[in-house]
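This report refers to the structure that appears directly beneath it.
For this depiction, one protein chain was excluded, whereas all remaining protein chains were kept in their positions.
Here is chain A:
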Amino acid sequence: MRTDAPSVSANGVATATPKPAPRRRSPALRKAFPYLLLAPALVYLLVITLYPGIFAIYQSLFVVKFLNWEWAGLGNYSSILQDREFWAALGNTALIGAISLSLQTGIALAIAYFAYRDPFIRGWRIVYLMPMLFMPSAVAFIWKLAFNDGRVISDLLGRLGLIEGNMDWLGSIPLARMTLIVADVWQWTPFLFIIFVAALQGQDQEIEEAARLDGASWPSIFWNISLPMMRPVIVVAITLRGIDITTMFTNVFVMTQGTPGGATETMSYFIYRQGFRMFNFGYASAASVLMLVLTVIIAQTVVKRAFHSGKK
């Protein structure tokens, strides 16, 4: 077999059309073959996405009280759209997500810029990865202890002379949101860093060398050459991270539970609270459907474009 390979490969490249399989197989089966390969995975995903979607739409038309389903038409939707808590959750998710994502992107780019040419890059990478490898629930407890229960952050800031006494981090809206952002940035900046560094290392070194010989400084090379070249990668990475940030739940569940006054309640936590704390399942389903619609719109526009540019 190995001795045959060269002649065949030359042939294959020249004609560029796949050779007809020597096995006899009906044309219908040949045509259906890729679909058959895909079928198990697709059926699985459809059951786990389409079924819940339909169920959520159906359930959202009822007021559900334990076993009793009472027809409500679009009642749930009209009350949700007037529910200040729903809009607050949407706003919180967008605000916390946007700040957190910008910080992560900025920090990851900055450290990737310094790290990728460094001789100790392998060591840095492992150190920087570590926060990402803790279970999210563990990370939430680290910061809950550091900010609130253990008063460590207050103590450290106090020693630096920045504040006096104990801060009540859950007592003010911006501070409570900030604790969530700190936990998210700490855990997930590595995700972007790893991708950015790989992109920078994968770049054509000769272009950088040439620019270097022309007397360009590293910051200007980075800004004018590297950054534009890695733009598709940045777009894909930010898109993926952005999607995950909008689903933020664990940190809210462990650290703030939405306090103070719902200022840290995210969409995911809103749905959870309506469904599994207050047992308004119809209401929670209506919120899910609205969030699904938003997701589909974002997926069809931003993500599709991001992954197309990423491929090229």
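Throughout what follows, a residue touches a chain if its C-beta (ideal position, glycine included) is under 8 Å from a C-beta of that chain, and two chains touch if they have at least 3 such contacts; residues count from 1.
As a convention for this text, contacts and distances are computed from a predicted model.
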Omitted chain, identified by the protein name its UniProt record gives, among "Maltose/maltodextrin transport system permease protein MalG", "ABC transporter ATP-binding protein", "PepSY-associated TM helix domain-containing protein" or "Transketolase C-terminal domain-containing protein": "Maltose/maltodextrin transport system permease protein MalG"
Contact partner of the left-out chain, one of A:Ser137, A:Ser172, A:Gln205 or A:Asn224: A:Ser137
Contact with the hidden chain (one of A:Ala98, A:Ala210 or A:Ala299): A:Ala299
Hidden partner chain, residues of chain A it touches: 1, 4-5, 8-9, 11-13, 18-19, 21-23, 31, 33-35, 37-38, 40-42, 44-45, 48-49, 51-53, 55-56, 59, 107, 110-111, 114-115, 118, 122, 124-131, 133-138, 141-146, 149-152, 155, 186, 190-191, 194-195, 197-199, 201-202, 217-218, 233, 236-237, 240, 243, 246-247, 249-250, 253-254, 267-269, 271-272, 275-276, 281, 284-285, 288, 291-292, 295-296, 298-299, 303-304, 307, 310-311
